[in-house]
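Below is one structure. I have some questions about it.
The other protein chains are all here in position, but one chain of the complex has been omitted.
Coming up: subunit A.
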Amino acid sequence: MTTPTLGGILRRGALAGVAAGVVASVVAFAVVEPVIARALAVEEARSAGTPAEEPLVGRAMQVAGGMVAAVAVAVCLALVLAVVFATVRHRLPARTDFGRAVLLAFLGFVSFSLVPALKYPANPPAVGDPDTVGARTAQYLSLIAAGVAIAWLAVLVRQVLVERGWSAPLAVTGGVLAGVAGYLALMLIWPGGTVEIPADVPARLIWDFRVASLAELTAMWATMGAVLGLLLTPRTGGPAARADGSTSATGL
């Protein structure tokens, strides 16, 4: 098994980030934007009769801005993923770099996106109180930090169990159980959301937006992990590579 260099991992990470950003921005345009348009219609109906302010940024620019932001965020997160990958590669329980990259991206998705989305679900424009945004941001960011710590703990638990002579499947199961218990504890311990849904925003709109937002985040992380893993996979085909036996079809 060859060890990739740090520079090689970072370059591949940047490429994976571009791919993840493009996929996420396509999902943003096709899936999220139609729901945002419905939310803006609610906002407009609310302010009907009052003279409209000249917006600082036009709607077309905001749609484009959302897509640019998705690409920029994906590239930055992929660079972080690459640095973390290089640091913890030898601790990740997978046999190939593809498996390790997908596993690490999955842990990133759960910590950075899934757990925050379940505890503090996404809301469309037309929902939210500007006075509480500081408190909500603090809750959200601290939950992410704690979620990363839980992911690290789960990997450590698996490693300790392996060192104690547990079989590989049992050790992985122990790590998964520790991680799930940790995330559940976070969900219970962290303060509840402070967002009131205004009466004029339909429940269906809120639900559609939360699903669409999670779809964009899922597409971003899945692409990031899979592309980083593919780019780290040596391009050796044919009988010689297969005879090596150290690679499997999925790496997981």
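Annotations for the structure displayed:
Convention: a residue touches a chain if its C-beta (ideal position, glycine included) is under 8 Å from a C-beta of that chain, and two chains touch if they have at least 3 such contacts; residues count from 1.
By our rule, contacts and distances are computed from a predicted model.
Look at the chain that isn't drawn here: its UniProt entry, checked against "Cytochrome b", "TldD/PmbA family protein", "CbtB-domain containing protein" or "L-lactate dehydrogenase complex protein LldF", names it "CbtB-domain containing protein". Set against the missing chain, the residues A:19, A:101 or A:122 yield one that touches it, A:122. Of A:9, A:161 or A:227, it is A:9 that touches the chain left out of the display.
On the side of subunit A, the interface with the absent chain consists of residues 1, 3-6, 9-10, 28, 32-33, 36, 55-57, 61-63, 65-70, 72-73, 75-77, 79-80, 83-84, 86-87, 89-90, 95, 113, 116-117, 120-125, 128-130, 133-134, 136-137, 139-141, 209, 212-214, 216-217, 240, 243-246, using the contact rule stated above.
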